[in-house]
Structures are given as structure tokens and as C-alpha cells.
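Every protein chain except one is present and positioned as in the full complex.
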Amino acid sequence: MKFGNPRRRSAAAITALVAASVALAACTPADGGREADGPVTLDVWGWNPDEASAPGYFDKFEAENPDIKVNYRFIQASDYVNAVRLAATTADGPDVFGLQVGVFPEQFAPLTLDLTPYLEDELGSDWADKLNGSDQYNVDGKQVAAPWYMSSGGFMWVNMSVADELGLAVPTTLDELVAFNRAAEAIGKKGLVQGAKDGFANLDLFQIVANQVEPGYFYSALAGDEDFDSTEMIEALEAWQELFTSGAVQEGALGMTAYPDANDARITGQAAMIPFGSWQFRDATNARMAQYAETYGDEAIADTVFMPADFPLVVEGGTPGSLFGGPDVGWAVSAQSDAKDAAARLVNWLTSSETGLSVLSDALRPPALIGSSIDLSDVKTPEQAAAIEEFITRGESLVGPREVSNPDVKEALVTALSAVASGQLSPADAAAQIQSAIDAA
Amino acid sequence: MFGRTRLRERIIIQVLATVIAIPFAFPLVAIVAKSFEGQGPAANYLAVLTKTPFLRFMLNSLIISGGTVALVFVCTMLAAFAFSKLRFRGRDTLFVVVLGGLVLPAIALIVPIFTIVLRLGLLNTYVAVILPLAAITIPFTVLVTRNFLDGVPDEILEAAKIDGASSFTTLLRVVLPLAKPIIAVVLVWTFLQSWNEFFLPLLLLQSTEMQAITQVPLYFTSEYGSDTPKIFASLVLLSLPVVVAYLSMQRFFERGLTAGAVK
Partner (left out) sequence: MTRRTARLGLNRTGYLYVLPVLIVVVGIVYLGVAYNGYVSLLDWSGIGDGQVFIGLENYVDAFADPVLWTALGHVAVFAVITITVQMLLGLTMAILLSGGAWLRGVYKVVMFLPVVLSPAVISVSFRNLLSPDGAVNAALEAVGLGALTQPWLANPDTALFAIAAINIWAWTGFSFLLYQAALSQISQEHIEAAQLDGAGRFRTMWSVVVPQLSGTHATLVLIGIIGSLKTFELVYLTTGGGPGRSTEFLTTYIYKKAIEGFDAGYAAALSVILLVLSLALTVIQMRVNRTLKG
């Protein structure tokens, strides 16, 4: 029996087989990277703008900067952080990436380039005052990202077609809200819808309630300047719970996401109201409404009037109308980028160039750069335009930042809000839990 | 099984089976029905094919799945053969070591996987996805293949040896043809796992052109709301290849899964 030869042949054959299968699949197309000569290519990642709107910005940038080419990768919000935190540690990752305020600037700080010198060059030494909310992106003196446009929350959007169908005025108190909801349900629709599965939606709605109890207290409590475990916040949590038990919020809210579930409902006229903020300003324009009509396959939608309106007063004796917010998106440059100057140029263009700002303005996004305006020419009705202008003015005096900056406190808040809403946790216990999270942070 | 059953009993059986099957069929029907809403089936399915990089992503997924299937197949047949038919010291221990790969989901290992892939310079290549996919699929395929091969009588192998065949030739010429049922299982199962994978391609492939087909539904979620019927249409379309694979291999699949798992 032959031993030697077969053994070597086996080994060789095995190795060849494995190598072949790996080699078969190792075809690497050229990645969207840099060319040595010719234009610089920037990889830009973001969850905002979306796939369809992105060319509106980046094509115009390329037109004004022919030596730079932009490669935009849209990643949906829920996967975005995951993808960027891995990729931004490598040289092949994005050159420029979107960054949300709240917990992210501090966590992502090590991965970003300090934008201070670039912003100084572009806007002068008082750049920090010119860019609203730039402090929310500043970590220990390092400018982690430049704020792009602002958004504020604290009000709601009403589908006036549904309200008109019911023959009811927009509710302004808890009782009116519950009555409105009941009337809507009687015709097979819903009144106020809340995407209570999503933590961010609950945080927004809770801030509305807490600010009605005492404007601004919530933010002082988070900062440790006041007690969260206090009569004020317990009252807020009780009012929060009552939203769910009284019928102010739809049944099954905790199983619905804000996007797409609740949002779909109010766009298609299945629901009347949703507690969204200024990031939905575009819903007042004809262009956006035509888009909705096409997406949802219903022509009638194009005629809907969406009105921004104050959220009803749900706290007895409380103070309605406070707005909170900050930069919605910021742009950061990766510390690993090999095209830093070009990247900074893009960031500056997006945040402060005339063309860049005009695109924002067309999209009804108030730029972070102070003194900018937005283009209301395509707004459907004068009532909407007036309401939007009012909310923009009020948005200039925000009572606090929309995002929570400590991850553990945010987790405690989000879990507590959901547990209180579903009756698993009492408001008093919730306040105590949140207080310990704040203390530990 | 119990001999000829009378008509009355057959009807009872039919009714019972239908009662059980209805809750299973119901969501399947609902999913397809949803994809017909909105602008209608023609518009929805057409949109999936034309308004998304569907074909490009399908090609990517085919490459990834094909590569994974090839790698898993080769590794599995070699290893299962050895674990079942060859004798060497520490064999059972090594087998348990391989099985250990069964217990963790890939997402729990994403950071080290990313680092390993990065260090090997494989980031943004198809191999970056193929290797981890293979790593988490192989323990199951080795398990069931080894069990199957245990059922192949050793006499057949002895006969080959007497004819002067080496172990490798035996594997190739004698064992593989007999193992067709379990091979079908390995191929379909691995294809299923890699085709349906969402996170690994998203995180390990940086450029948009290389993304997997599981990304297609996301093209219908935008600032303008989400087109749920089209999302469902894309979900149906991206499930089709796996369904086709299963149906075509069904006979072999059934026979193979028997002997491989019932031990």
C-alpha cells in the first residue's frame, strides 16, 4: 500500500480546494476611494439627507467645487451608529459623516477632526456665536462637528382634513383631546397618535409634559441642578401616565413606531395629530404633499393641509408652549481622512455657503447659521406660513436641548417612560430610578 | 403508516391538518396581500426591480452566498469525514471545539470580527462577509454531516482501501456520492443563512455598490414616509431565491436531514 504519495497528494489537493474557494470569492471591486491624480473623492455617510434628497445638496457642491467628487452613502438611522462607529476607525471609512447631538459628540470625539481652525477661517473668530448650537458639538474645547440645521420640538402637527371631517377644532386641553380622539375613533380613525415604541418619541412627548409643569425644570434636573426625584417631576410623570390611561394617546401606542407606523397613519389621514416638531416643516409645502401622494398612492393626500399647532395643555394649571431643541444634524470630519482639507471645505459649504444654505432653505430647514431664513414660497396656505413663522420665532428662545447627553441617564429615562406608560412602574419609583442614574453619571 | 385508513378517518385527518396549517398559511397570504396594496402589484413589483439596485445587490448576494456555500461545503466534507471515519488523537475534543462555534450569534462578535477583517486587509471585500458567515454556519453543518456519515457502513470504505485508494480518493469517489442527501442539506442551509444575512454585509462592506440584497427594502423608506406595500413587495422578491432553492432540493433535503440529525 502506498502511504507517502497519497498523503502528499491529499494535502496538496485539500489546500488547493480551500484556496480556490476563498480565492473565488475574493474578487474585490475597486472601492469608492481616492484616485492618486485628478479630483479628490470624498466618502460622505449620513442618515440625513436620504437617498433621494442627497443629490440636491451634493450635486450643487460638486458644481461649485469641480476638483472634489462626493460619494454619498445613505444608511438608515437605526443602523447608522453601528456602521459609522466601526468604519470611522479605519482609513477606508467615511471622510465626512453626520453626527447627532446628545450622547454622540462626546462618544465620537476621538474619531473626529477638530473643526475649530476651519470654522475660524471661514467665519471669523466669533464663529461659535454665528453657528447656533455649536456648543452642543463642543467636547472639551474640541469642535467635534459643525451644526447643520436646527430643529425644535414641543408642538404637534394636525391633519386638517381629518379635523374638518370631524367638524372639530384643534384641541387645547386634555379633555378636548380625549373627546377629539373618541370622535375620531367613532368614524374608524384615530386622534392623536404617538409612536411609543420609540424612545426618542417618548422623550419628546415627555419633555412637552414636563415643560408644562414647569418650563425648563427637566433640563436643570438632568444637569443635577435640581432634583429629578421631586414633586415637579413626579407630577410630570403622573401626567405622562395619564396620557396613556385617559385615551389621550391611541391604544397600542407602545407597539407602534414613530416612523413609519404613526407617521404613515397621520399622512394617509388615518390619524389626525402627531407630536412632531419643526423637522416636519416641509409638510406644509405643495412639493412635499405631491411626494406623499405618489409614495402612498393616493392623490387625495396632495390636498391635505398639515397645520403646526401647540400641544394641548394636559397639566392642570400648567404652562403650555415651551419649545426645546438644538441642531438636528451636524457634520464631522473623520480623523482618519486623507482628504481633510477637502472634507472641511464640504462641511463649510454645507453649513455656511450661500448655495448650501439655499438648499436648506428650500427644504424648510432653518440653518444653524444665525440670520438665515427659510423659503416659504411653496407653502400651501397663508395660515400655515404664518404658523411656521411663529414657531420659528419662538424657536429662537428654546427652553432646553432636545437630546440627553449621558447614555446611562438616557437609557434610564427611556425605559422608565415606557414602563410608566404601560403601568409597570409608578411615577414615584420612576423618578427615584432616574435620579439614581443622574447621580451615578 | 398504520395501514389502510378508512375514508372517514382520512377526512378527519385532513380537517385536523388543515386546521393546523391555516395559522401558518395566514401570515404568508397577508404578506403577499400587503404587497398588492397601494399602487397595485404591477407597480409595486416593478418599482422594486427598477427603482432600487435590486439586480446589482442580487448579484452581490449571489457572490457572497456562493462563496460561503463553497467554503462551507469544502470545509464541512473534509472535517465531517475525518470526524466520522478517521482516527486520530484528540478527535472528539476537536469536534466539541468546532461545535462550540454554534452558541454565539454573529452580532455578539461584530467588533472582533471587524478588527480581524481589518487587520487582514480584507475590509470591503466579499471575503470579509464570507469568512464570518462560514464560521457560524460550519458547526451546524459539520454536526449533521458527521452524524449522517456515521450511518454509512465502514465496509464500503474498507473495500475501497483494499483496492488501494487513499483516504482522499475514498472521500471523493465513494463517500461523496453516497452523501448526496446531506450535501443537499448543507448547500441549502448555508445558502439560506448567507442570503438572509443583514448585519454582516451592512457593516463590513463600505461601498454602496457592494451591498447585499437585504438592503433593498430600505430604499422605500425615506423622508417622504415609507411605502409599506413596496417594502413588502421587496421582501417577497428577496425571499424568492431561497424558496426556489428549498423547493428544488426538497426531496434530497428531507432525506438528508433525517439521518443527519436523528442520532
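Details
In order of appearance the chains are A and B, and numbering begins at 1 in each one.
By definition in this document, a contact is a pair of C-beta atoms (placed from the backbone, for glycine too) under 8 Å apart; a residue touches a chain by one contact, two chains touch by 3 or more.
Bear in mind the structure is a predicted one, so any value in this text is a computation, not a measurement.
The chain omitted from view is touched by exactly one of B:L46, B:L78 or B:L178, namely B:L78.
Listed by residue number, the positions of chain A touching the unshown chain are 1, 3, 6-7, 10-11, 14, 18, 81-82, 85, 89, 103, 107-111, 196-197, 250-257, 261, 407-408, 410-411, 415, 418-419, 421-425.
Touch with the hidden chain on the side of chain B covers residues 1-3, 5, 9-10, 13-14, 16-17, 20-21, 23-28, 30-31, 34, 71, 74-76, 78-79, 81-89, 91, 94, 97-105, 107-109, 111-113, 115-116, 131-132, 134-136, 138-139, 142, 150, 154, 157-158, 161, 166-167, 170, 192, 195-196, 198, 214, 217, 228, 231-232, 235, 238-239, 242-243, 246-247, 250, 253-255, 257-258, 261-263.
Throughout what follows, only the chains that are shown with their structure count from here on.
For chain B in complex with chain A, the residues that touch the partner chain are 38-40, 43, 63-64, 66-68, 70-71, 73-75, 78, 110-111, 114, 118, 123-127, 130, 164, 166-169, 199, 202-203, 206-210, 218-219, 221-229. Taken together, the chain A residues at the contact with chain B in this complex read 1-2, 6-7, 9-10, 13-14, 17-18, 21-22, 24-29, 31-32, 43, 48-53, 71, 73, 75-76, 79, 82-83, 86-87, 90, 92-93, 259-260, 263-264, 267, 282, 288, 291-292, 295-297.
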